[in-house]
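Every protein chain but one is kept in place in this view of the complex.
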Amino acid sequence: MMIKAGVIGATGYAGSELVRILYHHPEVEIKVLSSKNHNNQVYNSIYENFNKICEMKCDENELETIASQLDIIFLTLPHGVTSKLLTQSILKNVKVIDLSADFRLKSIEVYEEWYKIKHNNKDLLNKAVYGISEWKRKQISVSRLIANPGCYPTCAILCLSPLIKEGILDPDNIIIDAKSGVSGAGRSLTLTTHFSECNESIKPYNVTSHRHTPEIEQQLSELYGNEISVTLTPHLLPMNRGILCTCYGNLKDSYSYDEIKCIYEKYYHNEFFIRLTKKGVFPETKWVKGSNYCDIGFILHKRGDKIIIIGVIDNLIKGAAGQAVQNMNLMFNLEENMGLKAIPIFPV
Amino acid sequence: MMIKAGVIGATGYAGSELVRILYHHPEVEIKVLSSKNHNNQVYNSIYENFNKICEMKCDENELETIASQLDIIFLTLPHGVTSKLLTQSILKNVKVIDLSADFRLKSIEVYEEWYKIKHNNKDLLNKAVYGISEWKRKQISVSRLIANPGCYPTCAILCLSPLIKEGILDPDNIIIDAKSGVSGAGRSLTLTTHFSECNESIKPYNVTSHRHTPEIEQQLSELYGNEISVTLTPHLLPMNRGILCTCYGNLKDSYSYDEIKCIYEKYYHNEFFIRLTKKGVFPETKWVKGSNYCDIGFILHKRGDKIIIIGVIDNLIKGAAGQAVQNMNLMFNLEENMGLKAIPIFPV
Amino acid sequence: MMIKAGVIGATGYAGSELVRILYHHPEVEIKVLSSKNHNNQVYNSIYENFNKICEMKCDENELETIASQLDIIFLTLPHGVTSKLLTQSILKNVKVIDLSADFRLKSIEVYEEWYKIKHNNKDLLNKAVYGISEWKRKQISVSRLIANPGCYPTCAILCLSPLIKEGILDPDNIIIDAKSGVSGAGRSLTLTTHFSECNESIKPYNVTSHRHTPEIEQQLSELYGNEISVTLTPHLLPMNRGILCTCYGNLKDSYSYDEIKCIYEKYYHNEFFIRLTKKGVFPETKWVKGSNYCDIGFILHKRGDKIIIIGVIDNLIKGAAGQAVQNMNLMFNLEENMGLKAIPIFPV
Partner (left out) sequence: MMIKAGVIGATGYAGSELVRILYHHPEVEIKVLSSKNHNNQVYNSIYENFNKICEMKCDENELETIASQLDIIFLTLPHGVTSKLLTQSILKNVKVIDLSADFRLKSIEVYEEWYKIKHNNKDLLNKAVYGISEWKRKQISVSRLIANPGCYPTCAILCLSPLIKEGILDPDNIIIDAKSGVSGAGRSLTLTTHFSECNESIKPYNVTSHRHTPEIEQQLSELYGNEISVTLTPHLLPMNRGILCTCYGNLKDSYSYDEIKCIYEKYYHNEFFIRLTKKGVFPETKWVKGSNYCDIGFILHKRGDKIIIIGVIDNLIKGAAGQAVQNMNLMFNLEENMGLKAIPIFPV
């Protein structure tokens, strides 16, 4: 029997990628597409790439009603909305993967400090699992509510976790210089994402104040067993897709390339979606576009006590819709890469 | 004594190019910058490229008040606004170059049909001169009100006028396949000009219905001495600046390359801003970016009775602010290229 | 039993798209990848998007040897090479889809005039079928040698064929103003395709002299039953993928929108890969990127006796690798869209 899925917030970019990926998924049937701004419109009039493919209309029934007909719901609503809509009784009927930030941060104080929104759903927050698939596989598979990670955190956490877990990185000097394509900012109109404003230029933004910072810190701290704070500097690049994180760290000791390589192999050797580059090769966003892969390379310098780790993902796939489907596969005990084996497409 | 200038609507792209060009102009002093949306804001907080260069504030005095202090006003307001604001008494005090469409079309019926706006300023319309500098030089130099041409018309008219004037082009089969960078759409936010929507794609728009069509037809008909109607197909390209028009025509007779070249030379040989390419060379938008030049090349084919003429301009300069300043120079009896000699900048 | 396939010339862009598509194809197994310039190199060291996916090495056995082990060969070699390599005896062992121009033009004189290469393989030329799938389905399915169409011809032919077949288009005034992304020029280094030279600019090239012209004329003439000559003006756009053709024609009579729509529906209603846009909607290249679709829209103007037809394809898929696989499906009696159902990916 097919898994009956709904996408609430189907007309943003992450939503439309969910629709595309779920359409290709052999075990899923999309039953509901919902969008506040496009209620009752045919989906392919909003995304013409779906012509002759998706003739569904966006519906806007109550979440409660929708939930009762489905096996899984993907929510891509603005921060603060999901935690208001979601209830225990909905969760009884349906599994939920939330792509907003509402259930990512375990500390309500931290959430409220960074998002300037009151959080009134502590109960569900306690049940939610932070869905960084490669590091939370077990918890995800038995959870009914997944907080799908942000795009920067996905890339940064995958880059840094092995070293953090091994405890060999100085926790006081971790810098993540992050670069993202414009699709990460979504489909809402802003001057920053107006073509002539961002084309042919690079723009740093939310320097030291990006909301993905506490998410990275929470996950790394958990692995480290102690508080870690990081410096995150996001930059907007003139391209549609892709995130590259250049991570800088100081090692507590000197290491050889092979020693560090061993650590990455230890954690990622069996991971389908993580590809470690060869020595001297550093990933470029084009090598993962259109796919759920995360490519990672690193180099040691100075006396082997400084390290640069570089990772890339497709922000809309591994950084959003793809990882969400990966989490769904885990939750339904399917093969983790089902519907996600698309080879990166290049040049595109 | 310096010419005292004002730019009303200074915070759109054409407005900011006017500010930049006028700053470099040796005989002009900018006295007033005005912007409805940014009243009282410092100009360089809106356009940071003007840091340490333009510390003026946007003011929003009445046009009447502003006019009395100035020698020339450039207006880049939305269609329908200028013709409401402008009066005979203002025109007595100040010369005006209007970059909107309000005074371009001599027929009020045609204006109202294409712009769906009532036009109540027939008196001034009769006084206005259509400011295609190379073809209206004399009238411009004695006028107080210039209707500055649209970007597509500037390029298309410069390409086609010599052949039309000579009467050798079949008036029933003129096709202008036009391609424009996104800056032509201005700084207002739209889904069409949202980065991820227009980057890496080409979009035809207003096919057969673009408002620049009657403007081209009016000017060509005047030169031809008879009605000409053209087919104009605009396309939006993923780049900031530049317009390229590929014009297709049928010649009434067969011609050699040299015969046609002679005709272009006849009209353009002494034109500073028009550059004819060599045989077999076709212009690219990059060769004119940042300048007031219009480059034109052509080829004959079939039996010498079909012609393709290709022209390029920088849409914000020759297609807007540059031609406006060229017209100002004519109106004030200055050298026509004063302040406009910037060499095209490449690669940029 | 899986179809055993080889890609000869696997390291160009069309070649790498063939590899990607064939990897996803449920009935195909790639057995040989060959590349003159990268002999013996691991494929994913040339295209890093294939890391952990394709670990094959490029081999360079003789075509004859390769052929004996395979069911189908895709050839993406330079013009003039395929017709030298291919023999009757090879064709006995293996089916062949040739992506070069060598077997596209039925007239050797026309080929030699446009390509400036001697053609010495008239026998095979006579056996080859021009592989425009939607219009040659039957011949393709029984052929062993397919001449896969060029990218511009695919788009232009799909746009124009219904009107030509119905005989309602004036054959003397067909204009194809074509725009292409840079990937169409391949992976070989040229100044034209150097980033800073083509980024942020548009360049017309091979105006009236592009080699795809006779290919379009041959196919249209065959449908029309009489000689047709067209005007083709290609332009290079600053984007990776996509072709848009704006086709201009004069109708022999006046028609309504619905009458023309009927004609398109008659030919394309059952075509999986052709999508006709709604009235007033014109296709953009982004709606087909990453897919084998061709989207087509049109408008009538003047007195209904002029028509503009606009079509888009992904030049590397429907314009090359995708149509090749579509032809393979026909040759092996598989479902025509097998392995080709990827939904266009946007924004990418």
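Going by the order they are written in, the chains are A, B and C; count residues from 1 in each one.
Here, a contact is a pair of C-beta atoms (placed from the backbone, for glycine too) under 8 Å apart; a residue touches a chain by one contact, two chains touch by 3 or more.
Note that the structure is predicted; figures quoted are calculated from it, not measured.
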Left-out chain, listing which of the shown chains it touches: A, B, C
Residue touching the undisplayed chain, where the options are A:3, A:129, A:244 or A:313: A:244
Which residue of C:13, C:50, C:103 or C:282 touches the chain not shown here: C:13
Those residues of chain B which, in the complete complex, touch the missing chain: 13, 16, 20, 23-24, 47-53, 183, 200, 240-241, 275, 277, 281, 283-284, 286-291, 293, 295, 341-348
Missing-partner contacts on chain C, residue numbers: 13, 182-183, 187, 189-191, 193-200, 238-240
Those residues of chain A which, in the complete complex, touch the missing chain: 173, 175, 177, 179, 181, 196-197, 199-205, 207-208, 229, 231, 233, 235, 237-242, 244, 246, 248, 250, 282-286, 289, 299, 301-302, 306, 308, 310, 347-348
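Simple rule for what comes next: only the chains that are shown with their structure count from here on.
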Chain whose Cα centroid lies nearest the overall Cα centroid: C
Per Cα centroids, the chain farthest from chain B: A
Centre-of-Cα separation between chain C and chain B, whole angstrom: 39
CA centroid of chain A to CA centroid of chain C, Å: 37
Of all residues in chain A, the ones touching two or more other chains: 13, 183, 200, 240
